[in-house]
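Below is one structure, written out as structure tokens; comments come after it.
Removed: one protein chain of the complex. Kept in place: all other protein chains.
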Amino acid sequence: MIDILFIGLSLGSILLLVSLGLAITYGSMGVINMAHGEMVMLGAYTTVLCGKWLGANLFVAIPIAFLVTAAIGFAIERVVVRRLYGRLLDTLLATWGIAILLQQAVRLEFGLSFFGIHVDGLGPGLQNVAVPTLLQGTVAVGAVALNSYRSFVILVTLVTTLATWIILNRSPVGMQVRAIIRNPHMAAACGIDVKRINSLTFAFGSGLAGIAGVMMSGFKSIFPDMGTPIAVDGFLVVVAGGLGSLSGTVMSAGMLGEINGLIATATNDTIARAVVFGVVILIILLKPKGLFSFKGR
Amino acid sequence: MLFKNHYEPLAYAIFIAAILAAPLVLDEFWLNRFSKYLVFGMLGSAVALSWGYAGILNLGQGLFFGAGAYMLAMSLKLASPTSLQQGSSTPVPDFMLWNAEPGAPTQLCCIVKGSALWLPFQSQWFGVAMGLAVPVVLATVLGSVVFAKRISGTFVSIITLALVLLVRLLIIDAQPLTNGFNGLTDLGSFHIGDFTFDPYGLESYYLIAGLLSLVLVGTRLLISTRAGLILQATRDDEVRARYLGFNVPHYKTFFFVISAAICGVAGMLYVLVSEFASPTFMDLSFSITMVVWAAVGGRASILGACIGAILINMIEAKISETKALVEVWKAIIGLIFVLVVLFLPRGLGGLAHDLCRGLWRRRVSGTSPVGKTGTISHPAA
Partner (left out) sequence: MAVTALLIDGIGVDFAGLKAVDNVSIAINEGELRVLLGANGAGKTTLMDLISGKTRSMRGRVFLYDTEITNWPEHAIARAGIGRKFQIPSVFRDLTVRRNLQVASCRNPSVFANLRLGFSAEARQRIDQMLAVIGLEDAAETTAAYLSHGQTQWLEMGLLMIQNAKLILLDEPTAGMTVAETRKTAELIRKMRGQHTILVVEHDMAFVREIAEKITVMHLGQVLAEGSIAAIEANPKVRAAYLGSKGIA
């Protein structure tokens, strides 16, 4: 039973890594970023390229992926999202367009494949990343042997979540972000440079997705379209947890991860996913504000 | 005042005349392709109705399209030669034989668990009725619950999105009953009495073109009714509408259901000419693609959204003839989408409308000046 719960926990932590970034961008900016899954995908490809070009392993890829996806996120915010504030549904659609562009950029090797140039590690096919030897096998915790890589993912999630929490709640920038979450107009009136903070928030959220991508690369094959279902899961977690609530996102990721893990063990992955969708639909219907939302918005 | 200007009915008339005359210039292969695009046009209009006029961005239109498609496809599967010569008094879909337990009776009633659900689909009219009824019932239930709870905006989008993916997974999982990932293929033809609709024939084309014309004119009239006007009012300000005494959820649900019904019909027509139904109809990307068509054509223009869908698919077909360009085309679509949302939020329909309006005003100059054209979305106040 413990191993099943452990698998659920590791599924939940991947979900959480993906949703953290969304929780921040959706919560503070009200932006539904459909390209979030593509940030995860780019994070995963960064890991692949790090391995192929730099001979670097997954550990090195974590900071690099964070920087790469954060930079791309920053650019997206500056060029597209910024022009669409207040047009929620339009942002959703525009970022969907960006998502397709990013997928095709990877698939067509930035368009180079057109000229017969091939970039090793990109293209339409599947890519795989080797897990560092350090993380292969199992670790013994008391009497239970736990998969090392899954434990590592949980650890990274813990550290990232903690870091996010500290930045949000203990830093001056974080205070400004929280002010914007509560009331953007008031925040602007108080002299907060909302545009600058929004760019940073978006970049940070994208960077978190990049880290999630690195972690994902140890579990699964990597391909250009991998992001869409991941982003969908992320949205469900954030909405179920309650917009603008970091702890809500944590709880709901844990809960949906466990549900997924338990049902998958009892039946199969397809049914497990279906049940997760069903649970989220019910949550939205019964508690549209999310399970753990704060009052007064 | 039914129309905002006199160009609009003219545009409808020209479009309908064009699709009715299209067979004059299309060969059999293109006729079949074009009839699929007309079906997509119908989907575009359905999206425009729910998104542009009811303010409901449904990211799960594929659910209704898929429901319509599967219902008719079940009937046509039973009519297929592959389902007949199986040594049974009732037709049995071939994939059920492959999935059946050894020794199970080769009868539709009991070959696999739940296969009895297929029994009434031996009648094609039952399939047609269900193809309409299932989307309508689904939309009624979903709409009444969601709108009565005053769930709106992105939350509706996320619920519909989750729902279409949920149903897609259930269909895939119910492999023995639905043939899972592979969907329903090798379908028979639809027939009325002794007449058989050939997917490549002129009759199928005219059935689709006729129904599309009906949908276009019907929907356009519907949004011109008082109810349509009240619907647009609820889209602008739900609270105000409520305080004027309108039961807002009723209005939203009603038009949501109409949109779903159109998608259901479109699903059936698509099966008629494409001869398959598959879970890909319920992929997230297909539902969002429908929204892309409507956005490019004009979310607040029934005809514009329809033309948007047809145009995009025609261009795609042309470009896809060159193999190397298939993937590039997807990137272009992504780019077009970003640009349209940024710079042309009312799509081609909005552009055309502004142009015509300019012309019209010049002709009837002297009338009182009108304020700047309203846009659908306002920047946050």
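We just call them A and B in the order they show up, numbering each chain from 1.
Methods note: a contact is a pair of C-beta atoms (placed from the backbone, for glycine too) under 8 Å apart; a residue touches a chain by one contact, two chains touch by 3 or more.
Source: prediction; values computed, not measured.
Asker: Taking the complete complex into account, which shown chains does the hidden chain touch?
Answerer: B
Asker: Which of B:Phe190, B:Phe254, B:Phe281 or B:Phe337 touches the chain that is not shown?
Answerer: For the chain that is not drawn, the touching residue is B:Phe254.
Asker: Sort through B:Ala17, B:Leu202 or B:Leu244 and give me the one touching the missing partner chain.
Answerer: Answer from the full complex: B:Leu244 touches the omitted chain.
Asker: For the chain that got dropped from the picture, name the residues of subunit B it touches.
Answerer: 2, 221-222, 224-227, 229-230, 232-233, 235-237, 239-248, 250-251, 254, 368, 370-376, 378
Everything below uses one rule, namely that only the chains that are shown with their structure count from here on.
Asker: Once bound in the complex, which stretches of subunit A touch subunit B?
Answerer: Subunit A reaches subunit B through residues 32, 80, 83-90, 92-94, 96-101, 103-105, 107-108, 114, 124, 228, 232, 235-236, 239, 268, 270-271, 273-274, 277-278, 280-281, 284-285, 288.
Asker: Please output the residues of subunit B touching subunit A within their complex, sorted ascending.
Answerer: My answer: residues 57, 145-146, 149-151, 153-155, 157-159, 161-163, 165-166, 169-170, 172-173, 284-285, 288, 291-292, 295, 324, 327-328, 330-331, 333-338, 341-342, 345, 377-380.
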